[in-house]
Every structure is written in structure tokens, then in C-alpha cells.
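Some notes on the structure that comes next.
A protein chain is absent from this complex, but the other protein chains hold their places.
Right after this comes chain A.
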Amino acid sequence: MKLDADYFRALETPRLARLAPNLVAAAFPLMKLMPARFILDRAEASGELKPGAHIVETTSGTFGMAVALLAAARSYPLTLVTASSLIDRKYQARLERLDATVVAIDDPLGDGNQTGRLKFLNNTLKENPESFWTRQYDSAGNWLAYANLVDILVRNVGQIDFLVGCVGTGGSLCGTGTFLRQIFPDLKIFAVDTHRSMLFGQPVGKRMLRGLGNSVLPGNVRHELVDEIHWVGAYPAYQSAHALFRDEGVFMGPTSGAAALVAKWVASKHDGATVAVIMPDEGHRHADTIYNEAWLADLPGWPCKHPTEPETLSRIRPAKESDWTHFPWARRRLDDVLLSQ
């Protein structure tokens, strides 16, 4: 193993940006480095991950980039399994420059073919029993890692009354929320998802906003922590990301835009309370898409009116990419909410 290569620890250290007097954003260059490092460190310490062993994961997103950085620095071969519909050529080239092998599984339905990816991954594990699967969907390391974020928040902000964040695997919001609520029991947790993600009870379908939401349910999503769920469409998320850059000089990805939209609304409704929002990645990766006027102009229905308030749902249902809806989750289990529908 090489010397501890920590020159990129700063990538998992969020800049704290005050978006309003009572709203603090934890703006990460690459949030997923926090769980990726924690999971690898734990597996190395326990002996589960042996020097030079093969690492595998089913992602080509930011978690893949984080594992690729660490695997390169620590000399582990890495295979990332993705779907043909999700390929981002430039991002794949960056991953490959870090010596990661990116395998794209055929995806005729265009839903990410998570089943096919898992089948491929399980075969790899069977053929090579020494290999290590980081399991961001259900590894406890994913959510436990976010004690680091809470440490940064409490040292710099102190008491926090509302936490807002996206849900993809659930690690960041549920980890941060679990710890933060232990020290501030009155904490309210607002989850941000997108239309046609199944995480909070919507029927699955094609999702335009990538990085948050899911078509399968990861074990790291803990519904009982969540007070309120917001579904933000792709368009208001893009518009919110644009506004963050223009108004605050904070250049972030579209999921950060979605989270900021909800957080600003929460902060405006609760004057005396302190709101913290998690922003998972920077805008550079999205320069050719959501920060590109030509790309935006080709979107059906773009430009559209920016919603200033969410529509309150009494029944969970999908909505248009230009819509923003919310629903009082009230810390219930998914099954209980679905039964009540």
C-alpha cells in the first residue's frame, strides 16, 4: 500500500455557506468520499479488505468517483458496474484515468437495470471470493460516516433545528439526522426526493433528475426519521442550482439545487430556527448539461415558471418535472404510510 494519500481529504470537507441568516449549507466538493473512506478504513481494519484485493460496486456516480480516488491511492483494482442508459462518457473517462474498470450492463428498459447489475456483481464476487463490495446501499458504514459532518456542523453552527437533504441511498440524510437528533432531540428532518422515485411511496418511472431518488429501496433509508418529504422535479432543481451560483457564488450540482430550494423555503417559514442543508456535489460535472443553455433549450417545456411554494399532497402521486410537491411523512414507516393511502 502507498503512504496514506490524503491530499484529497479536503474534497470531503464541506464549505459552510450561509444562504440566509438562519440557513447554513454544507457544500461538498465530493460528499461521497466521506462514506467511501469510512467503509474502506473499516474493512481494512477488520481484515475484510485485504491489501491489493479487488473492490466492486454498482455505481457510476459520485460514490464511484470517491471509491476510484481511494482505490487508486491505495492500490486496489476497482470495477464499477453501471447501466448503458446511465453512461456519462466524460465521467467514465475520468474514472478510467483512475484505473477503474467501468462495466456497462445492457439496459433495454432504460430504468438502470439494477437487477442485471447486481447479477453481474454477484458473479464477480463468486468468481473472486477475496473481492470486496463496498455496498453503499446497505452498509452501516455509509450512514455512520456522517458523524464527521455532524462534528463539523456542531463545531461551526452549534444548535440545529431543521435538517434538509437529498435521499438516494439514504446514507447522508439518515446518518446526519440520526446523530444530530441524538444531541438535539427536537430536530426536524426534511427529505428531498424526486417524482417517480419509489423511496417514499411513488410508483417508479423515468426520472430526469439524477443522483437522488431510486427505483429500489436501499437499507440505509430510514423512513421513521423523516418529518416531511419533498418531491422536486428536475426543472425547479436546475433553476435552484442556477440561482445558487448566480446569487451566492455556490456552484453545485442539481441535487444540491433541489435541496437548497426546500431548505430556503423551510428557513423562510421558521425565522427563529436554524436550518442546515446538505449539498452533495459541485457543478463542474454538469457544465455540459444543466449549466449549458443549448442543452436546456432542448428540454421539453423549458423554460418554465419557477415554483415558489410546494404543492401539499394528501395522496402520494407523481407530478411533472416542473412541479414541486410535499407530504407530511410524520416519522412513519413506509408500509404504514402506504397502508394509509
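Here is the rule we go by: a contact is a pair of C-beta atoms (placed from the backbone, for glycine too) under 8 Å apart; a residue touches a chain by one contact, two chains touch by 3 or more; residues count from 1.
We take it that contacts and distances are computed from a predicted model.
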{"item": "The complex's invisible chain, by UniProt name, from \"NADH-quinone oxidoreductase subunit F\", \"3-isopropylmalate dehydratase large subunit\", \"Kinase\" or \"Maltose/maltodextrin import ATP-binding protein MalK\"", "value": "\"Kinase\""}
{"item": "Selected residue (touches chain absent from view) among A:53, A:144, A:243 or A:273", "value": "A:144"}
{"item": "Sole contact to the chain not displayed, among A:120, A:133 or A:184", "value": "A:184"}
{"item": "Absent-chain interface as seen on chain A, which is shown", "value": "41-42, 140, 144, 147-148, 150-152, 154-156, 158-159, 179, 182-184"}
